[in-house]
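Removed: one protein chain of the complex. Kept in place: all other protein chains.
Going by the order they are written in, the chains are A and B; count residues from 1 in each one.
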Amino acid sequence: MMKLINSLWFKRRDIVSDGFDESLEYISKIIPLKIHKTSTGTKCWTWVVPEKWSVNEAYIEDLNGKRVLDLKDHPLHIMSYSLPIDKIVSKKELFQHLHTNAERPDAIPFEFKYYQRDWGFCIQNNKLKEFTKENYKVFIDSKFEKGSLKVGDYTIKGKTDKTIVLVAHLCHPGQVNDDLTGVAVLVDIAKELAKKKNYYTYKFLFVPETIGSIAYLSQNEDIIPKIEYGIFLEMLGNDNIHALQLSRQGDTRLDKIARYVMKRKLENFNEGAFRTIVANDEIAFNGPGVDIPMISISRYPYSEYHTSDDNLDIISKQRLEQSKNLILEILDIIDKDFTPKRNFKGPIFLSGHGLWVDWRENMELNQNLEKIMLNLEGDKTVFDIAEELNMKFDDVFNFINKLKELKLVK
Amino acid sequence: MMKLINSLWFKRRDIVSDGFDESLEYISKIIPLKIHKTSTGTKCWTWVVPEKWSVNEAYIEDLNGKRVLDLKDHPLHIMSYSLPIDKIVSKKELFQHLHTNAERPDAIPFEFKYYQRDWGFCIQNNKLKEFTKENYKVFIDSKFEKGSLKVGDYTIKGKTDKTIVLVAHLCHPGQVNDDLTGVAVLVDIAKELAKKKNYYTYKFLFVPETIGSIAYLSQNEDIIPKIEYGIFLEMLGNDNIHALQLSRQGDTRLDKIARYVMKRKLENFNEGAFRTIVANDEIAFNGPGVDIPMISISRYPYSEYHTSDDNLDIISKQRLEQSKNLILEILDIIDKDFTPKRNFKGPIFLSGHGLWVDWRENMELNQNLEKIMLNLEGDKTVFDIAEELNMKFDDVFNFINKLKELKLVK
Partner (left out) sequence: MMKLINSLWFKRRDIVSDGFDESLEYISKIIPLKIHKTSTGTKCWTWVVPEKWSVNEAYIEDLNGKRVLDLKDHPLHIMSYSLPIDKIVSKKELFQHLHTNAERPDAIPFEFKYYQRDWGFCIQNNKLKEFTKENYKVFIDSKFEKGSLKVGDYTIKGKTDKTIVLVAHLCHPGQVNDDLTGVAVLVDIAKELAKKKNYYTYKFLFVPETIGSIAYLSQNEDIIPKIEYGIFLEMLGNDNIHALQLSRQGDTRLDKIARYVMKRKLENFNEGAFRTIVANDEIAFNGPGVDIPMISISRYPYSEYHTSDDNLDIISKQRLEQSKNLILEILDIIDKDFTPKRNFKGPIFLSGHGLWVDWRENMELNQNLEKIMLNLEGDKTVFDIAEELNMKFDDVFNFINKLKELKLVK
């Protein structure tokens, strides 16, 4: 995971850009991606795909030619989708186009105006005091042109067409935790699932934020009814506990399984309703008329968010591994889960069928045998039963599988 | 409003009486009333319309001819629907027919026995000590005859036949707050609504209490299915906070809108379930087999209730105006309310459609734009959304109307 992050983080990965396309290409060497393209100007529901944007050079000089800001130093120095400019401006006018973050005065903030035509630079707040002159030359050699918004899609076919989609965005230049960590974990999960026989079909999407998901879904509406659940992954490397943001429905099987796994695996985690922890592409997947339940798993918040301090220093491989294992366990349960329905009447003659479990062998199971037996009416999944009885999923799963082998359950 | 009250309050407005009919005639000079008549003896569901009652003269004298009570002094001195009598009775027998109110010893109580044949006078408790003789002459020249129970009905046609009914009773002689204040506010509201184009049809009913509503509904059963909601108005002039008595259903849109308006308009108000604040004609409109949700708005309780102290001194024009405006606002919301249904998919591209609202312009709306967008599935009215998001109704109404103009909502 760290290699991918190292290779991509400093790239100019604006939403429709050569850097974004190159990043997709990099990933497709690890897992085979299908690239969905949508041209500039295409109507995507109520949205329109923006132009491809690129920038060659950008700087601010005083009139003596002394550079006080140069894009070469950091990709965040320019506002993403800035207009080109080449002009002498007063300090006052310049300052209306300089973005800073007073709370992190030594960091360059991340700014973007995708749909509002403007020019702008981003700079450390502490550097504002160095602007002592009356006038400055501002130069931005940026270009807007027809292009294609791209979405990377890796699909692992399962036993059924029913699909679980996992999404991360690839579009914030010069940043790491948001969201190359999500991308890296996604790639690793994909590699794991590719080795297994799965019940569900799994689809991994690498998108430019918001517009990427909207473009993909609006151009592939036939896929929507097949997607049962979605997980958005982001900001998984920073030093904070996990945060589970529930789907808009809030109480789907995925919401419950994610909460169940987090409760059992983690010492501590946050939980919040839809859109109350962190806003991202769940608004597209789980939005009006789409309605795919999408949870989001992150370690949000963290103070370096949307600044040049969101770099390699703040993430750890160990935390990425922990997040990956957490999500794999959630997927393991949802993939194995099914709805058992009894074939028997009355209480089961447990000892007569070798089903008795001594308390010395498994106390939790021993105490719940009867309750499991009373919950096989076909209105609960194995997970529902495990959750209701506060038991280990695999204990319930294995016991019910024995009943299945004895044809006591179908 | 005060003129109507001044003109009618001292009238002998018993439930079926000339005084009641004259009062209806007075109102019909302000708003054009249709008069529904039901003859004495008519079966009205399980009830029967009583006879018309009138009284010419009534007094109590000692055997020296000294009058100790005379109906001329106050219409409440006789029990409504008293039998006639002309007899010398012992003080003991007389006292069994004298009604007083020990808690307001200087006031004459209001008593009635519409369905239980008896004679009786009403008198100040403090006057009982003046009865020092052994025997008294009691004289009541009252008359029972065939007549017609009358209900005044003013109907303002709206865009739809669906009807909201507003009711007040006109039948308590010699009293003001109960319920000439309700009548006066009703008349003013009728005048206001007549000036507007309304969605609902509004029906204003002036009735003798209980039997009037039962007579009207039982003789006009075809109207019942058209009536969606009802409001009973009463006792709106006294010095107390408003009381909202919910409908029998308790959670209709009208209940919620009334509570919402009261919460936003008033510093303080009482709220209670059906029949727990004050009992009135909601038992007919919202009773078994009729089931029209009817709330009641009053300023109950007040200590002068059902006595001669319920007079012009205890009401104020300002309070009547406040109640009127409150009810007009409730009606304004219910009349404008509708169920929006989205035409779009995914999140709306707000800035692309000029729909973005800056927080500096309207913070409440800015913070709720997304939530409004997520609530246009056709299962909530505009009011439901405003209530759920704790927002101003008109802000939500106006924003959704913009979506309607853009055909994003139908």
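One rule holds in what follows: a residue touches a chain if its C-beta (ideal position, glycine included) is under 8 Å from a C-beta of that chain, and two chains touch if they have at least 3 such contacts.
All of these numbers come straight from a predicted model, not from anything done at the bench.
Remark: the omitted chain is touched by one listed residue; of B:His99, B:Arg275, B:His353 or B:Lys404 this is B:Arg275.
Counting the whole complex, the residues of chain A in touch with the unshown chain are 342, 344-349, 351-353, 370, 373-374, 376-377, 408. Mapped onto chain B, the interface with the missing chain covers residues 44-48, 115-116, 210, 214, 217-218, 248, 275, 283-284, 287-290.
In the analysis below, only the chains that are shown with their structure count from here on.
The angle of the rotation superposing chain A on chain B, based on CA atoms and rounded to the nearest 5, is 120 degrees.
In terms of their C-alpha centroids, the spacing between chain A and chain B amounts to 59 Å.
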